[in-house]
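One chain of protein is taken out of this complex; the other chains stay put.
Now for subunit A:
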């Protein structure tokens, strides 16, 4: 991270805002873990701990007209895109006030108003969707790009390669954004990918690729800005391989026994995006101890408010189980037996 020259007030505020967002994400995920242990949250639940700079850097470079499709490890993405933590936590709690009305859960967050087009839990499934969304932008003559986020291990599935080909053929403005935390579930990149340099995987499609340090929020932001611009103006899809360190197991219920405890401890110490960035802010006199402490308190309060909001949210009503089933109503739905069961 280079030393900033003279900064305007706005620029300073923005740099500080990144820290706030990263901290909010860190605490959101820690509180989520806590709520999971308390059985407030069910199902599979994957955290973004260690990926804060990857995500905030990406969102800092995107524009409101852009769209984002992600995998199931997406709490931080939708949060950094500007969705309030309350409705996110409410979704994890399965409440009507959740971002997906309690129908989606941790792996299926969505906010159409923010262009956040969903978390998807079938590995690689979101990638073709993103290409189609980018095709639609071009078709409609609209500005913007589409992010197809995926994990490192997801670059081994066929849908990724079909998507690279389609995006390049059709000149779709897609950023293939690899949140590279080094692991699938328990397998390493080398275990599952014959080409461990993931940014090279576009070579046979003539899709340009780059790698960036995903623990450096400004490096990620600057890389995305540059590649975003090119994607939008030239219709050039691109791969960005964003490398970070996964702090915990694959999901909340994974005890992470396959990793060496020392390695994990060391990784958390040396590759903590918040630690890096707070040191950087202080070194450049953009923040001091008092400000950092104030941020912690502010985020603490916001997170408590989010948990309270989630707790207060109504449960979805049983009689609404078929709501959202079809957008265009048709006769003979639901089937009689299933309709009867609701009356029993």
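Annotations
Convention: contacts are C-beta pairs under 8 Å (C-beta built on N, C-alpha and C of every residue); 3 or more make two chains touch, one makes a residue touch a chain; residues count from 1.
In this text, contacts and distances are computed from a predicted model.
This complex has a chain not shown, and the name its UniProt record holds, of "Alpha-ketoacid dehydrogenase subunit beta", "Spermidine/putrescine transport system ATP-binding protein", "Aldehyde oxidoreductase" or "Amino acid ABC transporter permease", is "Alpha-ketoacid dehydrogenase subunit beta". Touching the missing chain, out of A:18, A:36, A:120 or A:245, is residue A:120.
When you scan A:39, A:261, A:290 or A:330 for touch with the missing chain, the hit is A:330. Although one chain is not drawn, the whole complex shows that of A:56, A:130 or A:218 it is A:130 that touches it. Within the whole complex, the absent chain has one touching residue among A:50, A:76, A:101 or A:273, and that is A:101. The missing chain lies against subunit A, touching residues 67, 69, 98-104, 108, 110-112, 117-118, 120, 122, 125, 127-137, 139-140, 158-159, 162-163, 165-166, 169, 323-328, 330-333, 335-337.
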